[in-house]
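Take a look at this one; I'll ask things after.
One protein chain is absent from this view; the other protein chains keep their places.
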Amino acid sequence: MNPLLAQVEIRERTQDTCVSDNGFCPGWIADNFDRYVDPFLQHVLLTVVAVAIGFLIAFSLAVVAYRRRWLINPVTQVTGVLYTIPSIAAFFLLLPLTGRGFLTATIALVAYVLLIIFRNVLTGLDNVPDETKDAGRGMGLTDRQLLWRVEVPLALPEIMAGLRIAVTTTVGLATLAFFAGAGGLGEQIFADINFKSNVVAAGGLAVALAAALDGLILLAQRAITPWTRATAAR
Amino acid sequence: MDESNGRAMNDFFDAVDFIFSERESPAGGARVGGLAKMWELTWEHLQLSGVSIAIACAIAIPLGLWLGHTGRGGFIAINASNVGRAVPSLALIAFFVAYIGVGFTNLTLALVLLAIPPILTNAYTGVRQVDRDTVDSARGMGMTGAQVVRRVELPLALPLIFGGIRISAVNVVATATIAPLAGVVTLGDPIINVNTYGDEGRLAAALVVALLAVVTELALGAVQRAVTPRGLKLEGGGRWRRLALGIPHNRREAPT
Partner (left out) sequence: MRRHRWLILLGLLVAALAVAGCGGDDDDDGGNGAADTTSGQSSSQIQKNDKNSSTKLTIGSKNFTEQKLLGEIYAQALAAAGYDVSTELNLGDEKTALKALEGSDISAYPEYTGTALLSFFGYTADKLPSDEGEAFDLAKQGFAKKNLTALPPTPFVSSNEVAVTKETADKLGLKKISDLEGKSQDLTLYGSPECRQRLDCLLGLEKVYGLKFKKFVPVDIALRHEVLKKGQADVSIVFTTDPQNKREGFVLLEDDKGMFPPYNSTLVVRNDVIQKAGSDLAKTVALVNKDLTDEVMQELNARVDIDKSTPQDVAGQYLKETGLTAG
């Protein structure tokens, strides 16, 4: 027998410590925090990319549908179906087409936010008072100038509200992204589902991320639209 | 491009075939697929979802009605949805598994927690947005508080309440897909444990789950429309539908 083998100390592990008992151990979380950094960053990337792309698409659709009203119904139906399909199902429905990985996860996440943003942008634009629009036209603004200089800015609170919902729900859905092979905090939760510290740390980070992004957008909203008293019906 | 699309089509055909014909599992030893077995999974899925939503309604609707009627606790009621939205379903389930364990009961608890916020918020908002004059005249006619709730506020709040139920139901049906992680064998089993069912089984389950979610949405949407008084329906558009979708609106000083 290899004499060096003795160096691997075989320890009795019959005592209960916080960690060995799968408990909630703040000390352990603090010491091992670096385990959560990479999954956290993956999660942020997934969320931000999906919401950004979803916003671009849905915003454009809403602006177009705002003028061409006949588009509203079909777009709502389609994005509504995409919204209703559970994301896990979506990951695997996409699997034959786009395989496993970041792309599949992103497509499914983007599909989910389209309805939310579309509705909110449209509602925001619809809520612009007629008098304001008339005044704008009276000043000689073209349709396009009216849109970008008057209607969209006035619709911003509504738009930002939709963005906030989109972001918080996407953070939640992105925890399932590991089913599509895209990593994220969900993978970390799943790595040791018995260990309370792990579940609370990874889950807590997800909730914190959602709250932080929500707050960030709220701050941005206040910065960009100072004329409204943002007593948003939160 | 054509080749991969052709393969994808084949995959979908195989999946549909899986739903209808039973076969030996890929590694042998178990029978999978076929209408009977798919129904077993679907039924467990429906049971789990149904029980969770029922319990959530039993808790959230009375609470929301009461808070809305008395005007108290508005902050909590309205923000319940926002907080609930920020908690990922997987984290909630993992939390329950870590602290309580696996099983139907434990999982139902988690799903009930998941389902309460939209229903609570909508029940509260539904009562709050009932025209104050209507409530006052009801009281003027001598109705007690409870009667006002039952005969005036509740019926007028029904569309929003069902909107909340609709949102929760779709959420719960979607989340029940990961129930196998907590030891409950729903339609998520072929998706999570693909080796027992094969790739076509996984795709088949994904199709059925998607279908189930859409049907739930449509069915409850129809119920919601059915309970909407004609007047509200004609008013149409943005505000109440947005509320029903759970999308908060900005109470600006609207000129209208």
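Of note:
Order as written gives the chain letters A and B; numbering starts at 1 within each chain.
Assume a residue touches a chain if its C-beta (ideal position, glycine included) is under 8 Å from a C-beta of that chain, and two chains touch if they have at least 3 such contacts.
Predicted model, so just to flag it, every value in this text is computed and none were measured.
From the set A:Val49, A:Leu82, A:Leu141 or A:Ala211, the residue in touch with the chain omitted from the display is A:Val49, counting the whole complex.
On the side of chain A, touch with the chain left out of the figure occurs at residues 2, 4-5, 7-11, 13-14, 19-20, 22, 28, 32, 35, 37-38, 41-42, 44-46, 48-49, 52, 149, 153, 183, 192-195, 198, 213, 216, 220, 223-225.
Touching residues on chain B toward the chain that is not drawn are 25-30, 97, 101-103, 180-181, 183, 185, 189, 192-193, 195-196.
Just so it is clear, only the chains that are shown with their structure count from here on.
One simple way to say how far apart two chains are is to compare their mean CA positions; for chain A and chain B this gives 19 Å. Those residues of chain A that touch chain B in the complex are listed here as 22, 80-81, 84-93, 95-97, 116, 119-120, 123, 126-127, 129, 131, 157-158, 161-162, 165, 168-169, 171-176, 179, 185-186, 189-190, 193-196, 199-200, 202-203, 206-207, 210-211, 214, 228-234. By the touch criterion given at the top, residues 4-5, 7-8, 11-12, 78-79, 82, 85-92, 94-95, 97-99, 170, 173-175, 177-178, 181, 188, 191-192, 202-203, 205-207, 209-210, 213-214, 217, 237-238, 242, 245-256 of chain B touch chain A in their complex.
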